[in-house]
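Every protein chain but one is kept in place in this view of the complex.
By letter and in written order, the chains are A, B, C, D, E, F, G, H, I, J, K, L and M; residue numbering begins at 1 in each of them.
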Amino acid sequence: MDSLGWVAVSSIVSAGLCIAIGAIGPALGEGRALAQALSALAQQPDEANTITRTLFVGLAMVESTAIYCFVVAMILIFANPFWQHFLGQSAGG
Amino acid sequence: MDSLGWVAVSSIVSAGLCIAIGAIGPALGEGRALAQALSALAQQPDEANTITRTLFVGLAMVESTAIYCFVVAMILIFANPFWQHFLGQSAGG
Amino acid sequence: MDSLGWVAVSSIVSAGLCIAIGAIGPALGEGRALAQALSALAQQPDEANTITRTLFVGLAMVESTAIYCFVVAMILIFANPFWQHFLGQSAGG
Amino acid sequence: MDSLGWVAVSSIVSAGLCIAIGAIGPALGEGRALAQALSALAQQPDEANTITRTLFVGLAMVESTAIYCFVVAMILIFANPFWQHFLGQSAGG
Amino acid sequence: MDSLGWVAVSSIVSAGLCIAIGAIGPALGEGRALAQALSALAQQPDEANTITRTLFVGLAMVESTAIYCFVVAMILIFANPFWQHFLGQSAGG
Amino acid sequence: MDSLGWVAVSSIVSAGLCIAIGAIGPALGEGRALAQALSALAQQPDEANTITRTLFVGLAMVESTAIYCFVVAMILIFANPFWQHFLGQSAGG
Amino acid sequence: MDSLGWVAVSSIVSAGLCIAIGAIGPALGEGRALAQALSALAQQPDEANTITRTLFVGLAMVESTAIYCFVVAMILIFANPFWQHFLGQSAGG
Amino acid sequence: MDSLGWVAVSSIVSAGLCIAIGAIGPALGEGRALAQALSALAQQPDEANTITRTLFVGLAMVESTAIYCFVVAMILIFANPFWQHFLGQSAGG
Amino acid sequence: MDSLGWVAVSSIVSAGLCIAIGAIGPALGEGRALAQALSALAQQPDEANTITRTLFVGLAMVESTAIYCFVVAMILIFANPFWQHFLGQSAGG
Amino acid sequence: MDSLGWVAVSSIVSAGLCIAIGAIGPALGEGRALAQALSALAQQPDEANTITRTLFVGLAMVESTAIYCFVVAMILIFANPFWQHFLGQSAGG
Amino acid sequence: MDSLGWVAVSSIVSAGLCIAIGAIGPALGEGRALAQALSALAQQPDEANTITRTLFVGLAMVESTAIYCFVVAMILIFANPFWQHFLGQSAGG
Amino acid sequence: MDSLGWVAVSSIVSAGLCIAIGAIGPALGEGRALAQALSALAQQPDEANTITRTLFVGLAMVESTAIYCFVVAMILIFANPFWQHFLGQSAGG
Amino acid sequence: MDSLGWVAVSSIVSAGLCIAIGAIGPALGEGRALAQALSALAQQPDEANTITRTLFVGLAMVESTAIYCFVVAMILIFANPFWQHFLGQSAGG
Partner (left out) sequence: MDSLGWVAVSSIVSAGLCIAIGAIGPALGEGRALAQALSALAQQPDEANTITRTLFVGLAMVESTAIYCFVVAMILIFANPFWQHFLGQSAGG
């Protein structure tokens, strides 16, 4: 197998593991925050607006770390500069 | 085994592990949030509407990290650009 | 062993691990939510309807992550596009 | 060892690990829910009917993830499509 | 070593690990439920009948996951279809 | 080393690990249940009979998972069908 | 495969793992802080301004560790000095 | 190294690991039960007889899992049927 | 692949893992401190100044361990003395 | 290296790991029981005799699992039947 | 690859892992101490001076373990005696 | 490298790991018991004699597991029967 | 690569891992003690002198385990007797 093949294989494996491992942390963190938000809502219903707003802004921030992983996985699959190079070389070779 | 075979094998393994590992975090996070929601419902039944709505919007957000993994697994199986390339090459070779 | 064999072996191993690892998270998450639901029922029996309904809608959501894994495992065993390709190639070769 | 042998070996190992790993989560989750159910029964004996019914419906849902693993293990041992293919090929070869 | 030998070795290792790993979860889950049952008995002795009955029905359900593992281990040792095939082939060869 | 040797080696290793790993869960689960039983006895001495009886029936159930492992380990050492086959083959060869 | 290929493969794998592992810590840390913020809001609604401001400044600080990982991953993919060197060498060779 | 040597090496390693890993669970479980027994004694000194008796019967049950491991380790060292076979073969060869 | 290639590959892998592993601790530590700060603010709003000041000085100290990792990762990528040496040697060779 | 050498090496490694891993559980279990004993003594000084006696009988039982490991380690070093066999063979060869 | 290359590669990998692993402990320890300091400040604002002073002296002590790791990483990169030796040998060879 | 060398290498590695792993359990167990002893002293100063005496007798018992490891490590380094055998053989050869 | 090279490589890797792993324990232990000291200061400000003095004497004792690791790492880098031997041999060879 030549370089082109190895780049393809490593991109596939990296993309798969990247989003899989990267989804553990955000999912657990968001679950925890969401659980506490519901507890806070039950304890202080009058502040539902402030709590909900803070919750969703914060969730967006936690989600951002999952999105970094998704972006890197997408780059590795669809916009991989190493793949482009070897593809060009292989086409022109 | 040539490059085409290796790309197939690595796609199969990556897709399987990607969704398997990626399902751990969301499932635990959702379970935790759901547990707390039920506890909040028992504590403050009058706020059932607010609690349930916040719960399901939040669960959708946690679920999104599982869906990223599912999307990547599906791409690796059914819309894998590396596979397309080697397939074309193998067909035209 | 040729490519066809390797694809078969990797599909078998991936499918087995995919559902096995993917069952850990949902089972633990559902167990936790269920435990809390029973505790909430004991604490607030008058809200049994709301609690039970929220519980089962939520469990269905958690279950969905297990189902993603089951779907991927089934695809890998019964509708594997890589296997189809090499099978066609091997039959036509 | 030819492809037929490798498919047999990988099916055996995958089936064994699949049900073994897949039994950890459901067993722990069911144990937790059951423990909480008994605690709820002791706390609110008058709701024994609702608690027991919710418990067994929920346990069935948790058990379903163990059953997915059992189904995949049985498919890998007794209805393995990859094994059928190589068996046919080996018989007809 | 030929295919027959490899199938034997992999069946032995899989059966041993299958029941060993598969015993961890049920044992811990049952231990937890049993502990809570005793605590509930001490707290509400008048409900001993309901508690004990729910406990043993629940334990049977948790035990079922251990039994799945035991069944798979027994199949791998005494009713292994892959072993039967290679044995027939080796006898007839 | 021929197949007979490999079957012997894998049986020895599997039997040893099977009972070693399989003893962790039951021992921890029984220890937990026993601890809670003693706590319940101190809290409600009048129910000593019910508590002790439930404890020992439950411990027997937990112990059963350890016994499955012991049975498999003994089968692998003293009644291994794969060993019998290769032994017969080696004796008759 | 020559040096150029190995540099490409190692960059792909490192970038994928770097952001995946690096996202676990920040996501869990932010989730925890966010959960406590919501609890504090419910407990002391009058201090919502101070709490929210401290929360977001602090989250930005935690997020910075995720951003370090993202920066390193991007450098490894798009501005890798080792890749540039071997590319130049390969072009000029 | 012939089969006799490999059987000896694997028996030594299995016996050592078997009792080492198998001692972790019982020791922790017994330590936990013992700790709770002492706490129960301090709480309810009048029930010292019942508590102590239940403790030692229970500890014997937990100890049994350690003894299974010890028995298997001793069998592997001093009454290993695989070793006997190869020894006889080697003596008679 | 010569020394120059190996130095490049090991630098890429080390830099990626260095910042990824090194980000786990600081992110969790900062998240914990931030969570407690918000709790302290809710409990003692009059001390908001002292609490916030101590928080940010302390966070800077925790952040310093992440920065050590970032510095080492940057040195390995952009100011690697081993790379410089082999580059000089390779250019002058 | 012949069989005699391999048996020596595996005995050394097994003995070292056996007692090292086997010491973790008993030490933690005894530490826990001892800690609780001191707490019980402070709570109920009048029962010092019963508590201390139960403690030391129980510790001896926990210690027994460490002693099993020590016995196996000593057997592997000083009374290893496999070593004796190969030694006799090597002396008489 | 000669010794000079291997020394370079191992220095790069060791330095990266050394600071990465070494940053986990101090960051978690400092985060914990900082969290407790803020809690103590909220509980006893009059002792802010003593608390803050003890905090920063203690943090410096915890930071020292991170600094040992940073020092060793820097020595391995910039003042490595083994590298100096082989460099001298290679230059003079 | 002959048997003498391998025995030396495995003895060195085993001795080092044996005492290193074997020190974890006792140190944690003793730390826990010591912590509880100090707490008991603060709670019941009049029983200082009983508490301290029980503590040190118990610590000696926990320490014994560390001493087993130390004894085995010393035997492996200074009184290794396998080393003596090969040394005699090598001297007399 | 000759012995001199291997000794250099193993010294570099050992020194790096030694201080990295060895810094985890002391940093966590010191962080815990420091956190409790601040809590004690807030609870009993009049005993600030005794608490602070005991804290720093104790921290020095915990720090000593980190210093053992630092000393061993420094010996491995700068005063390695094995390196000295092979260096002398290589110089004089």
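Convention: a residue touches a chain if its C-beta (ideal position, glycine included) is under 8 Å from a C-beta of that chain, and two chains touch if they have at least 3 such contacts.
Bear in mind that the values here come from a model prediction, so they are computed numbers and not experimental data.
The set of chain M residues touching the chain not shown comprises 2-3, 6-7, 10-11, 13-15, 17-22, 24-26, 28-33, 35-37, 39-41, 43-44, 46-47, 50-51, 54-55, 57-59, 61-62, 64-66, 68-69, 72-73, 75-76, 80-82, 85-86.
Although one chain is not displayed, its contacts with chain L can still be listed: residues 1-2, 4-5, 8-9, 11-13, 15-17, 19-21, 23-32, 34-39, 41-43, 45, 48, 52, 55-56, 59, 63, 66, 69-70, 73, 77-78, 83, 87.
Everything that follows uses one rule, which is that only the chains that are shown with their structure count from here on.
If you take chain B and chain M together, no chain is in touch with both. Within the contact network of the assembly, the step distance from chain D to chain L comes to 5. Copies chain E and chain M of the same sequence differ by a rotation of 155 degrees once their CA atoms are superposed, given in steps of 5. Spacing of chain E relative to chain H, judged by their CA centroids, is 21 angstrom. With touch defined as above, residues shared between interfaces to two or more other chains in chain F number as follows: 2, 11, 13, 15, 17, 19-21, 24-26, 28-32, 35-37, 39, 41, 43, 55, 59, 66, 69, 73.
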